Structure formats: C-alpha cells, structure tokens
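Missing here is one protein chain; the remaining ones are kept as they sit in the complex.
Letters A, B, C and D name the chains as they come in the text, with residue numbers starting at 1 for each one.
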Amino acid sequence: MTGMLAMDISSLTDTVVPALATNFFPTPMLAALPLAAVNWHSVLFLLFAGLACGFAVGVVAADNVVRMALYLVFSLGATAGLFFLAGAEFIGAMQLMIYVGGTLVLLVFGVMLTAQAPLVSIKPSSSDRTLAAVAGASLLALLLTAAFSVDAWMAPGTEVVPAPSATPLGMALIGVRVDTPPPGSPAGGRVGYMLPFEIVSVHLLVVLVGAAYLARAKRRKTPRAIDAVASAMPVEPVTAAPVAAAAPGRTAGGAKSALVGGGR
Amino acid sequence: MMDFAVAPFMLPSGLPMPGCLATVPLFAANPFTEPVGVIHYLIVGAVLFTAGIACMTLKRNALGILMGIELVLNGANINFVAFSSSYLRAEGAPTLGLDGQVVALFVILLAAAEAAVALAITLNFYNNHATVDVDRADDLKG
Amino acid sequence: MADFLIGLGLPGWLAWSIAALVSAVLLLNVIAGGALVFIWAERKIAARIQDRLGPTRTGGRFGWLQSLADGIKLLAKEDLMPEGADGLLFRLAPYVSFCASFCAFIALPFAFDVVGQRLNVGVFFVVAVLGLEVFGVILAGYASASKWSLFGAMREAAQVVSYEVPLGMCVVVPVMLAGTMDLVTIGEKQAGWMSNWYLFHDPFTFVIFWVYVTCAVASVNRAPFDLAEAESELVAGFHTEYSGLRWSFFFMAEYGSMFLVSALAAVLFLGGWNGPVPVAQLVGLSEGTGDSAAYFVRLLGLANLITKATLGVLLMMWIRWTLPRLRIDQVMTTCLKYCTPIAAVMFAGAMFWQLLLPGGLLPGWSRPAGEIREGWLEGPGGLPTPLPAAAASSESSGLATRSPR
Amino acid sequence: MSNLIDDDPRIIEFDVRTDEMLVNMGPQHPSTHGVLRLVLRTDGEIVSETEPHIGYLHRCAEKIGENVSPRQWIPYTDRLDYLAAMNMNLGWALTVEKLMRHEVGEKARHLRVLIAELNRVASHLVGMGAYGLDLGTFSPFLYAFREREKILDLFEEACGARLTYSYLTVGGATADLPPGWLQKCEAFLDQFEPIIKEYHALLTTNAIFVKRTAGIGVLSRDMAIDYGCSGPVLRGSGVDQDMRRDGESIYTGMYDGYAFEVAVQKDGRYPRDHTYPSVPKEAVLGDCWHRFFVRMLEVVQSMDLIRQAIDRYAACREPLGEPLKLAEKLPVGDAYLETEAPKGQMGFYIIGNGTSIPWRVRARSSSFSNLSVTHELCRGCLIADVPAIVGSLDIVMGEIDR
Partner (left out) sequence: MRGPGFLESIEAACPGAVVGSQLEAIDPWIEIAPARIADVCQWLKTAGEPRFDALQCITAVDWFEPDPKKAAKVTWQPHLEMVYHLWSTPARASLVLKVKLPRWSGDVAGHLPELPSVTGVWRTADWHEREVYDLSGVMFTGHPDLRRILCPEDWVGYPLRKDYEMPLDYHGIRGR
C-alpha cells in the first residue's frame, strides 16, 4: 500500500551527496551499513511479490475452502500493492475495491452458503497432488523461458516516475486520449475506449440481472410451512366490533354469576 | 546508472536448457538496491497463472475452481500492468502506455460479472444436489 | 521530515525510511489516542443523555482515565477461544479488521499536505479500504463456530457491502466538483470563507451530505444500523466469543473507522482544514511566508479538521443513545429504496448544476473560468489539450512544496 | 435442465437450501424478561415456529399455600409478579375477604386504590423501559427507572420495602400511611405529569420505534379472547374489558365513586386522545404498537385515579382498622376472584375447610396466558421481531412459573 512512497524515495536517491552524510556521522555505525543505497521500491516489490506468490501457492495447498478464500484475499491484496508499485494507482485502488472488496466478498458469501461440514475440506488424493505439481512446474518452466527469451524485458526499469494516470484513464474511457504517447510507440495510433466502456456497462447489467434470475427463489412444489400458515393468519378488521352493552362512565354494579340471576 | 549485461544462455538450438534456469542472474548484485524491471513482474504473473491453473485442476470443490480462475485472471492483469508502466520500462523499450491499464480495468470488471454468474450456477448446483463436489456433477452423462 | 533528516546528514534512503516510520507511528497514535478519547466521551455522552453522571472517579476529576482502566482490564482478561473454533481464522480476524481501518488513514490529509501519503486516488483508496473491513467480520463470525455469531457476521457483511454503493455515489459528488480525487486538492479548493465549502455549493450537495452521513453511520455499523451486535437478538453478534485484547482490536477498529468516516466527511464537504473564517489569510500568514508561519497555518488546519471529525463522531454517539435499532430488512430497504435513489438523483442534480451554473448562483462568487483539472487546460472547442510539460509541473508545484509531479 | 428439476421427486425445495436451524433464545438471554427459553425454528432469518419453555422459576407456591394461613401466604404473592407486588397482595387479600364475606372500612378501601394504582404506574414504567431495551435503545430504560425509583421511595416510606412489600393484607393494610406521605405523593405526580410527553416523544412517536412495532405481531380480537389474554394485551386488540369496571362486585366496589375510563380503542379512537400522539397509519389494531400505547394511556389514567384516591383518603377521619388475626378461621367453601393487575387479570382461588389453613390455593397468572399466544404471533416473523413481540406482551416469569 505504501508503494507510492517508495517511488518518491527512489527518484531522489541519486540526487543525494553521500559525502555529506559521512562527515556528520563519523561514527563506525554508518560505515558498518553494507548497503550503498537501498532502493525501497525493490524492497517493497519483493515483499508484495513474495506475499502474492506465497498466498497463491497457499490457495492451491490449502484444503479448507474458507482458508483458501482467505489466502486468495491476501494474494489479491498483495497484487493491488504490485499495481501501485508499477505506477498504476487507479488500477490498484480499483482492484482493491471491485476485486477484493466486491468479487471476493461474493465468493466468501458463496463459501459460507455451501460450506456445510462435509464440504468444507475436500482432500484431493496424493496422486492428484503430484500430478498437479509436475504439470504446474513444467508450465512454469515453459512460461519463464518464454519470458527470459526477450532481451528488452530483461533490462532494469528506467525509474521514470509516471504522471498520475487517474484522469487520463477517465478521459480515455470516454474516448479522449490525453496522455502523451510514450516514447518509441507509434505516433498516431492512440484510440479512445468509449465503445468498450459502454459495452462493458451493458454487459455488467445483463450479467448481474441474469445471475440474480438464475439464483432466484424458484416456485416450490410443496409450499414451505411458513408460507402456508402466514397467509392463513386471521387478521381482524381495523375497527373493533362495538361492544353490546357500552358501560356508562362510572363503574356499574360488578359482574354477577350467570347462575345467581338479576341483570347487569 | 549501472546497468548489467545479461549473459546469453540461449543455446544455438533455441531450446533453453531447463537446468540452467536457476543460474539466470536476475539481480546482478543485491536485490535490495537494483531497480525492478518488467521481467520481475512477469515472473510473479507466471507464478500466479500457474497457481491458478493448478488450483483449477486440483480442487474438486466448485468454489475452488472459481478461485483458480480468479488467480489466472490476476496473473494476466499483472503482465498487462507491467507492460503499461513507464517506471519499469527499460531504456528505449516501447510500453503499452495507458492501453495496458485500461485492459486491466476491463479484466477486473468482467471478472466481477463472471464471478457473479459462476456463483449463481454453483448455488443452483448446490441447491439441487446438496453438494458442491464437482465430481458428483455427472447428471448429464448418457 | 525527510529533508530535515537529510540535513542531519543521514543517507537519503535511511532518512526516508525513518520519516515513513514516524508518520506510520503517528497515524497509529491518532487511532489509539482517538479511541482512548472517544471511549471516555461515549461513556460521558451516554450518561448525559440518560440523565446520569458517567465515570467520575477514575483518574481524579472527570473520570478521564476510564479508558485506560478499560484498556488494562482488557489486557488482563484471558483471551478465550471456543473449542470448535478455527484457530488461525479466529486469531487473524481482529487484525484484518484493524488493518483495514488503519490503512485508510494513510491517505487522509490532516492539514494542507500533512498526509501520510498523498495519493492521486485518495478518496477512491479510502472507500476501497473501508470495504475490506468486512472480511474481518466474516472471518470472526465463521471462526467463532456458533450459530449466533454467524448470523451477526452475515447480517453485517450484507449491510456493509450494500451500503458501499450509496457511499460511493455520495463520495463522487465532491470529487466531481473538485475535479480530482486527491484529498489534499479537494480540501484546498474549499479554502476561504465558509461559503466555499462544498456543503453550501448547491442544494444537491447539501442533501448528498446527509445521505453520506446515513450511509457512513451504516457502513461503520453504528446506531440504528448496528445489527451485528444487536444484543437483544444475537447477544453481541460476531464478537460474542472474543474477549480481552482481541475484542479491544475490534473496538479500536470501530472507533478508528468512525473517526475516519467523519474526517472524510469533513474533508469532502466541510472544507477539511479550512476553518469557517480564513483566520490565516486574514492575519496575513500563508504557506509561503517563512517556515514558522507555514507551521502555524498547518497547526490551525489540523485543529480545524480534528474538531470537525470529533463533532461527527459525537453526532454518531448522540444518535446511538437516542434511536432504537432497525431490523435487518428495514436496513436493507433504507439502503436500496432510499439512500441509493436519492444519491443518484442528487448526483445528477449536482452535475447539471455544475454544468449550467459553473460560477454558482451569486454573481459575486468568482469561480475561475475554465477550471483547471489535473493539469489539462480547456483547449479550443472545449476539447482538453494537455498542458505543455513545464507548465503542468509548475502549476501543481505552486501548491505543493515538494511533490515532484 | 429445467424439466429435470421439475419432475424429479427428490427435489422438494428449489430455494437456496438453508436447512432449518433450531436456535435457542434464552434462558439467560438479555432480551427475554427473566428466565424464559424460546426455541425458534428458523429458515434463514424467518422464524417458522416458536416454542416457549417455562418452569425455570417454578417454586410451587401453591403447595406452600396449603400449609400456611392466608395472611402468612401474602409474602408469596409478592414473589409472583415482583414488579407489581402490591396488586398481587390486593388480589389475594380480596379473595380471602370474599370467602370470609368480610368488608374493609372506607379508609382501607381508598388506601388500597391509591397504593395499587401507584404500583401499576411503576410496573408500566418497567414495561416501557424494558421494551425500549428490547428494541435496542438504552436511554428510555433509564428515564423509566428514574421515575420508578421515586415511587419506590414512596413505598419504602409506607411499608419499609422497595420490591416485595407484603403491605396490603387480608382486612386492610399492615400500617397506615406516615404523615406527610400524601404531600410527597402529590409532589411526585405533579413533576411526573409533563414527563409522560417525553416518553411519547422518545418512543411512541419515534419513527424507528413505529417501524419496529407497527403491524408486527397482530393479535386478533377472537384469538386474544380464545387464548385467555387479559389486560393491556387484550385491550390492545380492541376488547373493551377491564376488571376494575367489569369484575366482581367486591373488587369493583373498591373503585365505587371513582371517575374512570377504560383505556381501549372504542370505534376506532382512543378516549381523550387530544393530549396523546395520534395513531400512526401503519399501526393495525392488536399489534405491538397498540399494546404499548394502551400501557402508556393506563399510566395517565392511574395517575388520575391516584389523585382522586388521595383526596378521598385524606377525607376519611376514622382509623384504618386492624387486619384479620393471623390464624383466622376460614369458613367452609371456595372463592375465586380476578383483579386487574398491571400485566392482566390475576385470579386467586381459595378453598377453606373450617380450619385456619386453606385446603387448596390457586393463582391464575395473566402472563401465563399472554405468553401462550407467542407461538401464534411469532409464526413467519423475522428473528428481530421475536423480542419485539415478547416484549410487547410484558411478561414476568415469577408470575408464570409460580
């Protein structure tokens, strides 16, 4: 979450005069520090990357479905941190709000609704586990070799602090590309995203209505106990039936036993 | 700026030796001081992607599969954002610019919609068969 | 802070890490100190409302040490865990809940540019992190392995998630008026007299403020909407099984997010650190005139914001001790049938107001024509053209003293 | 796929299957008044069935009644409805006097009306405060108890006790009121009059209170009579019955000469409703709101009766008269009398067999029948409504379990 802070630090580190530091702290303490200039951005990246990958593997390893959901929450939270570190702060915040705050809450609700005792932890057999591990490792190796094959990606970043992307993104979504074209990219070809934006909004509407319809309470073959009874509850009309003998204000004679006789 | 050369490890045959993967010097000197490049994001993206695929194959719980899908989508998202970030851009390398972020945005939105439908189906399935164990979903078998 | 340390001769990165650490600890103290004061204030206000005295003897005069006494009691209490509980989740839940409410303080400005981390997506980040608090609650409810806490957790999760929608809509109006999500700029645009506050900007924003207050009270689970710990039915809802220190983390998270939500209201609608009367400007002090003046202006700003936020918290306490509790379906109907539609209509109203009367009703109000939005000038034909790079950085740097953008 | 579901006999419910949960509310639950255990069968939030389990406070007071003389049983009647002990004592004393055909003096009669109505105000205050607590607001509870404390101070001066008084006994009262007591009682009434408006503003007309109570737990007129409900629960459903006017002559004789109106909705309107808040439009006759509102009307009505009793008591010159001897011989025969206690009609039944020890003693509790209606009212309501409904019945466990 404090990714932005690191960006300011790193952009200033090269302007500091290291010599100034040593004469003020002649003590050996400073000299003992092995690191020339800690690049906080890298440290935070390692932290968040470690969290993301660790919890992702945690999701695979966990058997209890509630724990899987929890690890997934932490993993996607760390991914949001990675987005901040990469300078895409709007996407980071969006990930936090929509993905972790919305989708995963939906997922956890789904887990809570279906996590009856037997279904909470379904253990895959050990043979499946080894099979999955082998397949996973080979897929990973394939991806990494592909990633390493391109030299341009191998070079370290130039650490040019990008301009805030919230407003350009907003403008891009309504079709006006205001961000300066990044150096080296083809000059003209920047396209607005008005059409996909509208399509996604309609798509979301349709999908959510569909999902609500799919999970609706369907009609029942045998009505539930409470529906039948609730409708049969006798509810009196509002006006009370006028009492036959309206008692005069003062207390009249007390009640008599029906057997003794004599009117009211 | 100190840049570091990458020892060529590609064999002339084009197929990299799997064994040599571990020797690739990602951080020449010290991971805490070297700036982060696109490749590091790609590694994280790959790990997440693989974890997602493994989760989808391994878990017999329908919700486990859903979580696998979320991980796969996030792996892709990381790559998009990595390529769109000018901070991680190597010298002179072109970046996706804003397009990468917009695509990541759409992926997040559509993942929400997809999760909603998937959950509706899972709840229906749970409703009719009192279980979310995917192996038991064999009603349509001939 | 960092410049001061660099001046001392520390290497840059060490200076920055210490600065970051100091601001983090300061924020933690804001929550802890706030919780301390608010616990005492809640007891005293509840007492006053109920025509009794409240704590008087602990710590001498007005029982002001009562919170400390509570703290010690909570520390001494044994941290129980029900035997059927899921150990990991049970222990983790309070910390998830507390971290979510603490993270939101990072982007909250206390005075002009006195902020943990000045995020360009400040408002969005705060609202997003507020939504994460619901995970702590769900975990607590599930891990306590008891029907009643699960009931409480599900009720609260449904409530918080559904109140995020109107809350988001209310927050968008000040963002639209200010043109940016950066909390510092939003606060800055409401400088000057009280009439500049967004609350009085137009009638629609006024209504949106009250809808925001309702949704904020609901999303923090206070007063008429506190279903989760409805004692009468669920015997304290999801944190029934918690005791001792873990329970105090939930308590601190609740007071933390109460303070946060009212501070956000202050910044978005009530002009944040700008007092009703611009004392600093009248006296002639301003940012630029020397270090001690800037320091005094910021202190004044800090006082303003803290008072407004505390008034918000006191309002929540006042509501809590007078109104009975709503039922879960009434809470949902207020959200879906009242808050969201009203927020939507007012949002549209504010938008058209902004479009038709950019200068505001009274001719006297001078709003700079061609509002500068995030460094994009209104170019010819209304199409925003990017500012030449130099102007962009100088324009914003005029305000900010050190941020490089 | 859809036809597969339709004709599959196994599948009964399509809804998101949440299995029915048996949920226990009480016996040590903060909202139920005392040790009542409610077993709720819930489907998600909706309560499909409620079953009250009582008997946790059962002391078999009736068995003890067969071993002690009537005056010695008075302290046991205090412990039946401990919030309105004076009315319990009065009920038992009148029943024994009915059996022995004994008439008490004028002064004792007015003293009894004064003390019984004062205790009714105190009991309704507790009912109002506890009901606010059930609905989640804490402040009305403290306002109510502040006023109740003043009444308890008055009782303490009269008979030395604050909760279980044993003051009104067979043949009158154990002691006469101390001098200056009437002035203090009058002072209490004068300062209590305006406070009633505060209670109405705090609860009765409070929008959220109305939302939580109007139209909830509607008890129809016939169901109320059929289940033997009585008191505010019966009058809340529009049945114009109050034992102080319709009861036996020995009990209504006590209220002879008092101007007195029954607090019930007659043909759609409450008596003298110009000074009270109007009935909200969502309120249906017989719902929780009406039961609560009838109690608030009765508080005002009782204060009126107390003022009249003070004047009449002050006018009586002759001394109070001695209560009957402890070991008074009981005539052969039986007597049953129902008096209007704050919670409802409290019936006492005594069988004498010539000795000073009664052969059989029976206490018919109003809350016992009022509570038996819960499973009808709570069917199909939400969980949050159950305390609202049980609270509106204003039950006391001491009286139910005896």
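Annotations
Keep in mind that, in the parts below, contacts are C-beta pairs under 8 Å (C-beta built on N, C-alpha and C of every residue); 3 or more make two chains touch, one makes a residue touch a chain.
Please read all numbers here as calculations on a predicted model, not as lab measurements.
Every visible chain touched by the undisplayed chain in the complete complex is listed here: A, D.
The hidden chain makes contact, of the residues D:Ala335, D:Cys381 or D:Val396, with D:Ala335. The omitted chain makes contact with just one of the residues D:Glu149, D:Asp190 or D:Asp226: D:Asp226.
Considering the whole complex, the residue from D:Val35, D:Leu99 or D:Ala341 that touches the absent chain is D:Leu99. Seen across the whole complex, the unshown chain contacts chain D at 54-55, 58, 60, 62-63, 98-99, 101, 223, 225-228, 239, 241, 246, 248, 333-336, 338, 345, 347, 349, 351, 359-360, 362, 364, 368-369, 372, 401-402.
Across the interface with the omitted chain, chain A contributes residues 243-245, 255-264.
Keep this in mind: only the chains that are shown with their structure count from here on.
Inter-chain centre distance (chain B to chain C, centres taken as mean C-alpha positions): 34 Å. Taking the mean of the C-alpha atoms as each chain's centre, chain A and chain B sit 17 Å apart.
Of all residues in chain A, those that touch two or more other chains are 37-39, 90, 94, 102, 104, 109, 113, 161, 179, 215. Chain D has residues 11, 13-16 in contact with two or more other chains.
Chain C contributes residues 46, 49-52, 147-148, 151, 224, 226-227, 230-233, 235, 321-330 to its touches with chain D in the complex. Contact residues of chain A toward chain B in the complex are 7, 10, 35-39, 41-43, 45-46, 49, 52-53, 56-57, 59-60, 65, 68-69, 72, 75-76, 79, 82-83, 85-88, 90-91, 94-95, 98-99, 102-104, 106-107, 109-111, 113-114, 119, 122, 124, 128-129, 132-133, 135-136, 139-141, 143-145, 147-149, 151-162, 165, 168-169, 172-173, 177, 179, 181-185, 190, 193, 196, 200, 203-204, 207-208, 210-212, 214-215. Listing the residues of chain D that touch chain C in their complex gives 21, 23, 25, 29-31, 45, 132-139, 142-143, 146, 202-203, 206, 208-209, 211-212, 382-387.
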